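In what follows, a single structure is set out as structure tokens and then discussed.
Shown here: the complex without one of its protein chains, the others still in place.
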Amino acid sequence: MKKLITAPLLDREEIGAGYHVLTFDAPDSPAAAPGQFLMMRATSWGDAPLLPRPMSYLSGGDKPQVLIKVIGEGTARMATAQPGEEYSLLGPLGKTWPESTLGKTPILVAGGVGVAPLVFLARRFQAQGVQPVVLYGGRTDQDLPLSDLLDSIADLHVTTEDGSRGDKGRVTGPLMSMLNDSVEIFTCGPDRMMAAVATIAQERQVPCQASLEAPMACGFGVCLGCPVMKTSGEYLYTCVDGPCVNAADIDWNADQ
Amino acid sequence: MKKLITAPLLDREEIGAGYHVLTFDAPDSPAAAPGQFLMMRATSWGDAPLLPRPMSYLSGGDKPQVLIKVIGEGTARMATAQPGEEYSLLGPLGKTWPESTLGKTPILVAGGVGVAPLVFLARRFQAQGVQPVVLYGGRTDQDLPLSDLLDSIADLHVTTEDGSRGDKGRVTGPLMSMLNDSVEIFTCGPDRMMAAVATIAQERQVPCQASLEAPMACGFGVCLGCPVMKTSGEYLYTCVDGPCVNAADIDWNADQ
Amino acid sequence: MKQSITIGSAELSNPVLTASGTFGYGLEFQEFFDVGRLGAICTKGLSLEPRLGNRPTRIAETPAGMLNAIGLANVGVEAFCTEKLPKLQDQGVTVVANIFASTTKDFVAIAERLARESGVLALELNVSCPNVSEGGIEFGKNPNMCAELTAATKAATDTPIWVKMSPEAPSIIAVAQACEDAGAEAITAINTIRGMRIDIAKRQPVLARGMGGFSGPSLKPVALRIVYELAASIGIPIIAIGGISTTEDALEFLFAGASAIQVGTASFIDPLAAHHVRVGIENYCEAHQLNASDLIGLAQAAKK
Partner (left out) sequence: MKQSITIGSAELSNPVLTASGTFGYGLEFQEFFDVGRLGAICTKGLSLEPRLGNRPTRIAETPAGMLNAIGLANVGVEAFCTEKLPKLQDQGVTVVANIFASTTKDFVAIAERLARESGVLALELNVSCPNVSEGGIEFGKNPNMCAELTAATKAATDTPIWVKMSPEAPSIIAVAQACEDAGAEAITAINTIRGMRIDIAKRQPVLARGMGGFSGPSLKPVALRIVYELAASIGIPIIAIGGISTTEDALEFLFAGASAIQVGTASFIDPLAAHHVRVGIENYCEAHQLNASDLIGLAQAAKK
């Protein structure tokens, strides 16, 4: 059940250009599952930036972690936060990844910072004795945070657009060659990547779960700020109906 | 000449309940004189709190110091600032205390945080080989920051309203007994204290300089936010015409 | 000290409410605190039929504020009555129904539907939403139209009518006075002001609709001024909204002349904000030995 806590930052580790792992000291943190997220902001922000920022759990427990990428003011502040700084953490929020279909091999398709909820998922698979395949794409080898960690817990395949690491190109290339009746996909990354993955999955009739992103104000279904269009012509609200959804339910071509 | 610099906080020392001395590492800091002030805010404040806060120099040089008392959001943030935190410092601003009249004994009358520009002044006197008298009043012995320091450089007399240190009562009591033709007064503290001191000085025809406070937005004469009524019926602007003024020029009864 | 407040024919246990559109249907906050202890909650704006709302992007942040162009997405009055209201009553939550339509006829129909339920303390007419194309705010800008609407809904129900002001009315005072004359029991003020942000990289507005309603702490000084002006101009109680996050914010509005306040955007930043404000006012009253009703308008006396 979601809970609002304040917790000091325990540690911040820069793990590449613009990427940081933040660890909080939160013994009263409620249990979180892979794919769930929290809304976080530092007490010191005062009135600006105003809204808390949604971040996926990289790991749960009493020392919850997030992986952040510097985008704007909020993430820039997180990227310079000092241990001891007090944060308010509201979580866990949203829906976790569904359990894997028995016997299927999970293929985790990650792009950039979308890797966080997939690392957490890979760990769940690992704990269940399942070895997932991870397909991880970035523009360059600078855009692959946590790939070393993934390498140690999954069967990792890397692609970069400039060929600086792994296969040159996008994740969709290797993905296609891996698809068959006994696999299922879990993906998180830039919208365009997920749309491409979802399309391929649908064509090949492979189950596909995606973790969505949308601007959020509240994170728990009350502001109605985070709709995503479904194929049914209705909206789902990313924070409560997602972020993990069945990719087939989403209208990936809607003008969002 | 005034200058806008950014400088890291070098040290913050809590010197009693709600009082802190902040020291900046500012080798490119322009020379400042006692009574002058700076407008300061931390870069990390972002858009809120918005305006820089006026603070008197406690000392100048390349490691300028201020004494702050926690009042509201800005000073609360200063009171938790960590070494290394970046501040923008605009100074020196305003008029210094005028030089003392030759041969007169300076009596410095301080209240609360108004002590800062008087400590700086006492040091100037000390450097000139003059031993000033300091009359320092507070509500309790908790409201007398820097009194130990003053004790070492001046002839210090303390009053507290609750008698917890020094004479019980207000500074005006001992002040009256000290006035004669060969003294002059420099005062900084709460408006009501300065008004009382100015009135006594005027009655006894003793020269009296006061350092004023007013809400400020700019600190250098462009917002016109900091007027104080003069006996002439015109306004002076605290930031450029003060803060140090001849107490006799001020209409202390004006509804400000 | 006594926390209860009288708003027309309604008695509230205390002066702290939550603002429409920022508190869902109230149930979502039960996990955080006992919502039943608030003076009341105002529901998300209810329309006659369910509404999907605007397409995204619907929200954007601004300095100490935010923009929203939700477009009054809601479950519709019928689903509210059958699915939400019974649960709210079970949990002892006092409910104000915020309602919206583009015609008087539809406003009346919603009022009539709600009149069939018990447990609705008041109807708050939203004649001030900037985020839909059809009508609504046109009522809120025009004293005559607003008065007629007030009278029509009043005739359709025994539930007290509150009218929520748009800060963009040419004369809010004229609109509020007209509503008072037409039988409104309270004025709520203010709804959002239209604002905008442009995405530099995309060179287009951030919100799909271009503009959105501006709310949050940055709105507070304008809302406070409007409430202060209204308090000197009308005889019915004012329920103040606009950037209230803390007990101090709430006190400013009560001192300005509001009889009660609503916590809005602040609930996104801290879901417990309204709870903290309620407790804070109670503590202030104890410390100063004042009833909550004694706080109303304390700063009006000082007017020059």
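Going in written order, the chains are labelled A, B and C, and every chain counts its residues from 1.
The rule is short, and it goes like this: a contact is a pair of C-beta atoms (placed from the backbone, for glycine too) under 8 Å apart; a residue touches a chain by one contact, two chains touch by 3 or more.
Please read these numbers as outputs of a predicted model, since none were measured by experiment.
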Who does the absent chain touch among those shown?
A, B, C
For the chain not shown, which residue from C:109, C:211 or C:279 touches it across the whole complex?
C:211
Touch with the missing chain holds, among C:162, C:255 or C:268, for C:255
Mind listing the chain C residues that contact the chain we can't see here?
62-65, 67, 170-171, 193-198, 200, 202-205, 208-211, 214, 216-222, 224-225, 228, 243, 248, 251-252, 255-256, 298-299, 302-304
Note that chain B touches the absent chain at residues 1-4, 41, 47-52, 88, 90, 214-218, 220-229, 234-235, 254-256
Residues belonging to chain A that touch the chain removed from view
47-48
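Everything that follows uses one rule, which is that only the chains that are shown with their structure count from here on.
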Centrality ranking, top chain (CA atoms only):
C
Compute the distance, rounded to whole Å, between the mean C-alpha positions of chain B and chain C.
46
Between chain A and chain B, centroid-to-centroid distance (C-alpha), Å
53
At which residue positions does chain A touch at least two other chains?
47-49
Among the residues of chain C, which are close enough to touch at least two other chains?
63-64, 217
